[in-house]
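Of the protein chains in this complex, all but one are displayed in their positions.
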Amino acid sequence: MNFFFRHSRIPVHALLSILMGGLIAYGIAYAAEEKPVETKIAQPVTDCFESRIGYSSVTRIENVDPNYGYPNVKCSQTTGAVLWWSDPFSGTIPMGEMPKIGDITHGDFANAVVRPREPQLTYFNLGPNGCKTCHDGKIVPFPRNTKPRLIGMHQDIVDDSLKLMHGRGALWCLDCHSATNRNHLIDRQGNEFSFNQPQKLCGSCHGENYIDWRAGVHGKRIGSWATGGKKRWWVCTECHNPHTVQKARFNQLKPEPPPALPRGMTNASYERDRDGHR
Amino acid sequence: MSEGKTEGLKEANDALQGRREFLKNVCVSSAAALVAAPASTGAAAETANPDADVTVSEFFQGHFLLMSDEEKKQAIARLEKRYSAQYRKKTTVSNVEAPDGVLFGYALDISKCIGCRRCVHACVKENNQSRHDPEVQWIQVMKMPKGNIAFTAENLDKGYPEKSEFGDYGVQVGGNAYKTAGLSTEDAQNYYNDELVPDRDFFYMPVQCQQCEKPPCVKACPVRATFRDHAGVVLIDYNWCIGCRMCQLACPYHARRFNWGEPKLPAEEMNPKTHYFGNRPRMRGVMEKCTFCVQRTREGRNPACMEVCPVGARKFGNLLDPESDVRRVLATKRVFRFKEEFGTYPKFFYYIG
Partner (left out) sequence: MNTVLCFARDFGSYAIKGGKMYYSWLLFLGFFILVGSYTAYIQFTEGLIVIGATDQVTLESFFANFVFTAHVAAAAVLVVAPGYFYHRKDLKELAVMGEIIAMVFVATGITFILFHMGRPDRTWHIVPFIGHMNFPNSMLSFDTIVLNVYLFLNMIGVSYILFKKYVGTFHEKQLATWFKPIVFLAIAWGPLIHIITAFVLASNARVGMWATAVLPFAFLSMAGASGPALVVLIFLLARKFTDLEIGNPAIDLMTDIIAWSLGILMLVFASEFFTLLYPSAEHANSLVYNMFGHKGLNHYVPWFWGTIIALASCFIALLFRRVRHSYHRWLPLVCFVVFFAVLIEKPMILIFPSFSPSPLGEYTEYHVTLVELFNVLFVWALGFFWLTVILKGAIGILTGEVRHHSAPAVSPDGMRGGM
């Protein structure tokens, strides 16, 4: 060691300078890889939908709960779907009387609330009297009978009334819509129901699903998990479009974005390759 | 002898001199390097570190379950103060106990799941996960092929061995082998990015913490930071976790997530109504996972994932109440547990409705 230093200081200084330079270089290299600046949070989506696009709209309102500053809903930036409710019962009304049919619910829907369907129906909200604004018997006369025929209106809902995508030819419009009171639905026994209670109509044919729905096994209820607690129920038409159910019981949706890849992986193409042996 | 001694002394003196010089050089260069290096990396090191606000008392707090009521109150007050300052909004940290006579269970209908991932993102909205670097999501949805596309005639003669004296192909391994059909993690896709879901040839299965009755993670934790509460939910005391990740090794469901870095949670996205064991913002280096939204379920409300599912595939309730949705599902549907061969007895049931 003495030999080393007595005869040349240069290697020592060289080594130490390389060390120092290495540190600085490393430092600069690391600084260059710094994490991106926090992106500004995009404006939250205000026009959201719950289950059916266009038929289950919710508008986001800020600060409905001043305790926590909660908006009424939080929606997805990519799809506009409602992802979160601050109050599960906001905008709901009681479900109303439900018949006792000897099932396990005993017709006890005292704590059941629903979001009314009527505000979501386009044509219902075009005029002050709902559908009656046009279907008052004068502007649009009532039909003479309820036999199926081609209809020139509402083709955005049903493009061919003789080929209704519900029932495989056994149903057409007036089997469910009351001929004389378009603000209501009607069943085969002539009972009329509000659009807010479609389960009474749908359940008259789709009995098994209706029973399961009453038991909470089919469909959706949010709110309290306890038996007997207050729950918001989704009614049939909140999820299913009765005019297109034959094409799809539930319409396809745009999904939310996939998770981030694990660090170190650049893509997940391996998982889509189903032809590779193992 | 004396000459040698003098020689030796001189040598020693020179050696000492040399060593002093060396040390001096090292010190000077190191000092210069130490000054230079941070200066050049100043930009990278500048991260607003809320951990800097952690007080000494929070550092020394013990396991929450072993604290006295007074200590618990203090711990919660500290956290509320810290979170309110950090996220610039009034934050509450609840300590409400689990209700008695309740065992939480979950049921998920895989015949209905459409793979929309809303449950994943609802959970994130509710539970204050880190949004990026790392992006933490407690629920992961698998997309699995149905099997109707798994068998083709072209594959008939692709077996092994290719040709045998038995005159046929694939005596040992048929050409249509190695194609999964139905529920299997082997061909599961976790990063699918379809335009529309559901894809008709696939079905979907979300996985989150199964809240096992015999959780391998609880057994593996060396400090008991993770434990099962009496309502059956497996929880973590985030201030006690040492980040050794033995629980993540032990979990057979890939349910646990680790905060690899300081969680990046924008203040606008933060949910200020939190629970000590649930959705309060975590710190770096600790584990987290689905808690069945303990901040909601202990107060009677359903978990966020359950509320958001647009097809009603998720059912939640009290397994001890025969009238609850989950019990009804268990009674009437064909139910199975995911990976039940691990003997973990999950309380998360999958069924085909």
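By written order: A and B. Residues from 1 in each chain.
We take it that contacts are C-beta pairs under 8 Å (C-beta built on N, C-alpha and C of every residue); 3 or more make two chains touch, one makes a residue touch a chain.
If you're wondering where the values come from, they're calculated on a predicted model, not measured in any experiment.
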item: Residue of B:Phe104, B:Tyr169, B:Phe203 or B:Trp240 in touch with the missing chain, whole complex considered; value: B:Trp240
item: Positions on subunit A contacted by the hidden chain, ascending; value: 1, 3-4, 15, 19, 22-23, 26-27, 30, 262-265, 269-271, 273, 276, 278
item: Residues of subunit B (touch criterion as defined above) contacting the omitted chain; value: 30, 33, 37, 45, 47, 49, 59, 62-63, 66, 133-134, 140, 142, 184-190, 207, 216, 219-225, 240-246, 248-254, 256-262, 284-287, 339, 342
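We take it that only the chains that are shown with their structure count from here on.
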item: Separation of mean Cα positions, subunit B and subunit A [Å, integer]; value: 26
item: Contact set on subunit A toward subunit B in their complex; value: 1-2, 4-6, 9, 12-13, 16-17, 19-20, 23-24, 26-28, 30-31, 33-35, 38, 41, 50-51, 67-70, 74, 76, 81-85, 88, 104, 215-227, 229, 234, 239, 250, 252-261, 263, 268, 271-272, 274, 277-278
item: Subunit B - residues contacting subunit A, complex; value: 11, 14-15, 18-19, 21-22, 25-26, 29, 32-33, 36-38, 40-44, 47, 89-90, 92, 114-118, 120-122, 125-126, 132-135, 137, 140, 145, 178-179, 187-198, 264, 266, 268-269, 271-273, 297, 300-302, 304, 306-312, 315-318, 321, 323-325, 328-329, 332-333, 353
